[in-house]
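All protein chains but one are shown at their positions in the complex.
Think of it as A and B in the order they're written, each chain with its own count starting at 1.
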Amino acid sequence: MATVTKQQIGSVLAKQGILIAFAVFMIAFTLANPKFLSVDNVFSVVRSSAILGVMALGVTFVVISGNLDLSVGSMMSFSTIVVLDLHDKIGPTLAIPAMFAMTLCLGAFIGFLVGYLRLNSLIVTLGMLSAIHGLTLTYSGGQNMDIADKDGTWFSIFGQGTALGIPVPILIFAALAALLGIVLTKTAFGRKVYAVGGNGTAATFSGIRRARTVFSCYLISATCVATAGLIQASRSLGSQNTVGQGLELEVLAAVILGGASLLGGSGTIFKTVIGVLILGFIQNGLLLLGLQFYVQFVVTWVIIILAVWLDIAAKRGKLWSPIA
Amino acid sequence: MQPGALSKALKNGAIWGFIALELIFFSVAGEYLSLSDKAFMDYDNMLLLLKQSAPIGIIAMGMTIVMVNGNIDLSVGATFAIAAIVLLDSMTWPIFAGLGDWVIPVAWLLALAVGTLLGALNGLIVWKTGVDAFIVTLGSMLGFRGIVFMFNGENPTSHLNWTLVDFAEAEFLGLATASWFLLAVTLVIWFVMAKTVHGRNAYAIGDNREAAVNAGIRVGPHMMINFAIIGFLAALSAVVFYSESGSVNPNDGQLYELWVITAVVLGGTKITGGAGSVIGTFGGVIAIQLLRKGLGHIGADTSTVNLVIGLILIAVLFLDRQLNVKGKEELKV
């Protein structure tokens, strides 16, 4: 009997492992430093995670549909630079929709290549990572982009403002998470995303238009990236060309940490949010302990591998892999 | 089988055709657009190109094995940086103070050993946990980078050893040291992949892992060896490059994985494994370097290089797919 209970504990641990780890980790850090769980600190962590988080929401759709998006980092740089540039040229009211339209065009292009032409998403988005970076550099002429009148614009509200005492980036992140969470779990489209990622062939045999579903996922991803770019631009009101560089992998790390399988068909918005928060709180907690920022890289490494390992170990019922 | 044979021949020759196209284009365009009056296909220019290809090229050979094997390694850039720091930092360690210039081979060995061990660590994790190589190496890419920062924070690590620099800048039979290393690595890895049992097994595992397991090939240790090889080569690349430059930034090697994978895919290696050739990868490496240099030659800046390389990668994927379409009667799923 003892072995059975042990197995049961194991399976609970593996299934809810990420939540349990999160809780244990929060408690430990709070004990080490009471400031950790103060409202100010929590707000500051979530606010700084918001950009990563918003992007992770979109990538969650792409990953559930069975694909990857490595281009979100350079796409975010693109939208940040574009909106900052257009801000001074045509004013913020027009700059924002224009930037969204341009970013969505990029998303549509990727969606077309991966969805309709069925090209491998890893290589396509790898190519787009480079291509969009080039596009951004061409657009900006390699220069940093700054808003001329930093004090006189309402544009800063998305990154720096607060409403009801809550920072706006947090509100945007929360609202988008709620909206996309509902889309994914409650609508026909969400169901199709899971079906296409879980078994694309069976989805096609059920009359689901696979290409259109994948295409839509990339549009959602691009919308999220544009939103992240907006927050970034609004927060700093000036930016380098490389502001989003490397974010694609951090975003993917958050999504994977949330338990989405790279094979597609699994993952939830809620768990992605947890993944994002874990990354944010680790960074913050380690800094509060007086450790350097790079320690979080190493900690993240260990956590990602442990999380995915436990997840698949629970599914196969064995800790060690059967590879000979 | 005739159309299949044609498309195969096309594919095998494609990278060389592409290189020829680049050479012609840049030579002609260079006549009108170039700022310098030197021809693009200048002998010295081509030798320089080979030398500049070395850092990416050496790692790309390792990536070819790993990708043919059905895996991927995203951590090579970080491994490269760690090896570089170990190389330069270890030369200043007090325990080696009495060695004089003999510290150089010691530092080299240390750097190579560290690279090999980090690669083997990736492989061990892939083997024992069964977690996909993409995720494992995505994680270690972050982790290894964290270790890089632990040496010297955000400051660069520098150490110039003039004997080392002389060696790195030496030329033998007209080729720079780095070029010799690239050629030697290409030759050795070609030998391994085309001629040895280990290499042929790598193809078999990438092509049909279940079949390889059934035939009794020990897939886990095999994959670990390949990860160790790519770790070794990432370190070797760092050794070759930093012997000359003598200073490493903690962010060095970032995005190397992307360049390397681009070169390997351009060279015709299948992303899902089982097919690919070292010679093709060599072509891919040269093609990318030609593009960078050529675009520079006709006055384009980095931005255009990034844009063009990204789009070419996608175009190659698209062409590959078109060549493999089976015909109209194919099942539409």
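To be clear about the criterion, contacts are C-beta pairs under 8 Å (C-beta built on N, C-alpha and C of every residue); 3 or more make two chains touch, one makes a residue touch a chain.
Throughout what follows, contacts and distances are computed from a predicted model.
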{"item": "Record-based protein name (UniProt) of the chain missing from this complex, from \"M16 family peptidase\", \"LemA family protein\", \"Diol dehydratase reactivase subunit alpha\" or \"Sugar ABC transporter ATP-binding protein\"", "value": "\"Sugar ABC transporter ATP-binding protein\""}
{"item": "Selected residue (touches chain absent from view) among B:G253, B:G274, B:G294 or B:G310", "value": "B:G274"}
{"item": "Residue among A:T30, A:S48, A:T138 or A:N199 touching the omitted chain", "value": "A:N199"}
{"item": "Among A:I208, A:V298 or A:A313, the residue in touch with the chain that has been omitted", "value": "A:I208"}
{"item": "Per the touch definition above, residue among B:L109, B:A170 or B:A215 touching the missing chain", "value": "B:A215"}
{"item": "In subunit A, positions touching the absent partner", "value": "182, 186-188, 191-192, 194-195, 198-199, 201-209, 265-266, 317, 324"}
{"item": "Positions on subunit B where the hidden chain makes contact", "value": "1, 4, 195-198, 200-201, 203-204, 207-208, 210-217, 274-275, 327-333"}
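Keep in mind that, in the parts below, only the chains that are shown with their structure count from here on.
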{"item": "Geometric centre distance via CA averages, subunit B-subunit A, whole Å", "value": "29"}
{"item": "Contacting residues of subunit A [partner subunit B, same complex]", "value": "113, 117-120, 122-124, 126-138, 142, 200-201, 204-205, 210, 245-246, 249-250, 252-253, 256, 262, 292-302, 304-305, 308-309, 312-313, 316, 320-324"}
{"item": "Residues of subunit B defined as touching subunit A within the complex", "value": "74, 125, 127-132, 134-136, 138-150, 153, 213, 218-220, 223, 254-255, 258, 261-262, 265, 271, 301-314, 317-318, 321, 332-333"}
